[in-house]
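For this view, one protein chain was removed and the others were kept in their places.
And then subunit A:
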Amino acid sequence: MSIFSYLLPKKQTSASVAKERLQIIVARERSSRGGPDYLPQLQEELLMVVRKYVPVGQDAVNVQVDRESGCDILELNITLPEDS
């Protein structure tokens, strides 16, 4: 690096872009990991049932499993559209 590069504002390097992208994708993939294998299918089927009654978007149903003091808690979150 020459003396001039110290005077210029720091440009974001490709390595720091790589690190940021990795941190985001890895965090996302970790949060969906470890749940039972049937979760995606459960989510899909629940979405189909809800849609029979209420028109909702693809991401309206959120399924999550939490572990608390030795027992698993299945948490369902269904977001209904405001004008239904």
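Keep in mind that, in the parts below, a contact is a pair of C-beta atoms (placed from the backbone, for glycine too) under 8 Å apart; a residue touches a chain by one contact, two chains touch by 3 or more; residues count from 1.
In this section, contacts and distances are computed from a predicted model.
One chain of this complex is left out of the view, and of "ABC transporter permease", "Septum site-determining protein MinD", "Oligopeptide transport system substrate-binding protein" or "Assimilatory nitrate reductase large subunit", the protein name its UniProt record gives is "Septum site-determining protein MinD". Touch with the chain that is not drawn comes from one residue among A:Ser16, A:Gln41 or A:Asn62, which is A:Ser16. By the touch criterion stated above, the residues of subunit A touching the omitted chain are 1-3, 13-16, 18-19, 21-23, 25-26, 29-30, 33-34.
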